[in-house]
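What follows is an incomplete set of chains from the complex, kept in their original frame.
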Amino acid sequence: MKTNPGRFFEDFRLGETIRHATPRTVTTGDVALYTGLYGPRFAVQSSDAFARAIGYPQSPLDDMLVFHVVFGKTVPDISLNALANLGYAEGGFRRPVYPGETLSTVSEVIGLKESSNRQTGVVYVRSTGADERGETVLSYCRWVLVRKRDPEAAIAQEHVPTLAKAVDPKDLANALPPLQAGAYDTALSGSPHRFGDYAAGERIDHVDGMTVEEAEHQIATRLFQNTAKVHFDGLAAKDTRFGKRLIYGGHVISLARALSYNGLANAFALAGINAGRHVGPLFAGDTVYAWSEVLETADVGRPDVGLLRLRTVATKNQPCTDFPDKHNDGYDPAVILDLDYWAFVPK
Amino acid sequence: MKTNPGRFFEDFRLGETIRHATPRTVTTGDVALYTGLYGPRFAVQSSDAFARAIGYPQSPLDDMLVFHVVFGKTVPDISLNALANLGYAEGGFRRPVYPGETLSTVSEVIGLKESSNRQTGVVYVRSTGADERGETVLSYCRWVLVRKRDPEAAIAQEHVPTLAKAVDPKDLANALPPLQAGAYDTALSGSPHRFGDYAAGERIDHVDGMTVEEAEHQIATRLFQNTAKVHFDGLAAKDTRFGKRLIYGGHVISLARALSYNGLANAFALAGINAGRHVGPLFAGDTVYAWSEVLETADVGRPDVGLLRLRTVATKNQPCTDFPDKHNDGYDPAVILDLDYWAFVPK
């Protein structure tokens, strides 16, 4: 059999390392398409001149573009037979990535836990994206619910890893080169608010909404070489519980991140991903909104930038004026994403 | 409040200068996407080899791509609360723009006129797009109808600027480097017709039609970092007078310009915008057609190129065989764009 049927739960071994296909050189072409698909306006990623003025050699790629490219490679090996993408933790962007670099991904199986009904199991992986010299640019943990091929199959070794509730901001402090915050022009960046202007507990409604089309999420997901068939095969989707194509969860993250510019224009680089959950599905025709909360501020001893711990919540078909959120008995039904992350902001 | 609510009419001051976010480095990625979205076939912009043969260092960007990038930056500051984009005048492309250059935009408020009902007012701006050294690449005037936050608010100073009916072609003559018209290969450019073959009064039906999809105009408008919510938020659009997303007027201009290749293949570079009016709205599913009229020909003393003053009219859902036009009592209902501009043609 020369086609890839994907791994089932019993095919994973605790501790094994999986080198994923296909390495990918990222280019200014990807940047343009990413801009067209999501509409980010962060100045550092948009303007080589702005980036150089504060100390970058040129504009780095949007961090979420890097994430999606690294993530996409894991799909054929990890989640082709997944029923659900359950969560993210311990994500860290190690350095900026520039056009012309080649990314590849390796995953280590760090946890396996069979479900009580023996039909499925949860696979925990730590995926690491590296450049062509093998230097890490991003790593993160993810766990997914994967089907078993044979419910009777025995699982050699189970283990549920202990994952940090949040990444220690001190471990993220060196992810950016030394920058000149004084040269960071807030008229050009689109907001006067610097690190000191944000405080824990502050909530921001990002106001704008984006309606998503089938062509958009398909183009995006193919750009990331993510092959999960639920995103592309409309005929097969008719027989699923949704009856239609499901949009890649990362598409929602990128939309929410782009929308968050309106209120967080200077949170210009992602540093870490503490936790993430795709609370509900998104479909073509739905409109995405977002709001954020500042969970924490961290001064990590850099003279140029500080870190904000942000929680960005995305909704579908409901503006975020009232900050739809988690309640005692679950989430507001409009919520589709709950993402907890660290971002750099100039001082 | 950290989000941008946009300016209302009473927030503008006559003579003030607004530096817009976000600077943008334009790349061959943008060129590819622009080609995919509109289908331009002008040889100078399509082929580095063709461009070099006649004296350019490489292919310049399509002038309308430059226009949209420069324009997009003005939206968050000028027209977020606009009810209508009323017109353009005194537009001039100062020089070709190449991949790798960074564009930013500054606008000067050159006119303010409150409406008689005091609910709205017209804001006139001169917007200037510049490269990273601050050198102008494009400037144009635009006026928009903007809501007042408070109808009672007093307006400090009003003024209606006098704008030229048309740009003097002599002022545009130096917008291109010296070119070798003899090396301009009309087999490769797709038409044998040079400057001398066009005469005032000539009308050209561009024949072809393009049906527009939601994904296309959204990708385009995001590419230009234009944030006007009417183009993206399908849920909010349900409560507007149209009941659906409205397509960015610039999308129509670029479609019409690309369609105009069939008949104007050698009108390879835009020089000036004399006047422009978005006569009617365009929606996804509509099909755009266009025709042009040669209003004037201008020999500006260059041995290589002359200027054609063109008027391109775009329609929706009606081919232009009969040249749908302005009548005594207004426009043919199919007309959506009436654009008056200067373009360079090789001698």
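Worth a mention:
Letters are used for the chains, namely A and B, taken in the order the chains are written, and counting of residues starts over at 1 for each.
The rule is short, and it goes like this: a residue touches a chain if its C-beta (ideal position, glycine included) is under 8 Å from a C-beta of that chain, and two chains touch if they have at least 3 such contacts.
The structure displayed is predicted, hence computed values, not measured ones.
This structure file shows 2 copies of a single chain, while the whole complex it describes contains 3 copies.
Criterion: only the chains that are shown with their structure count from here on.
Taking each chain's centre as the mean of its C-alpha atoms, chain A lies 36 Å from chain B. The touching residues of chain A, counted against chain B in their complex, run 27-33, 35-39, 41-43, 46-50, 59, 187-191, 193, 197, 204-211, 213-216, 219, 262-265, 285, 287, 317, 319.
Chain B makes touch with chain A in their complex at residues 2-4, 19, 21-25, 27-30, 32-33, 76, 100, 102, 104, 132, 213-216, 218-223, 225, 227, 229, 232-236, 245.
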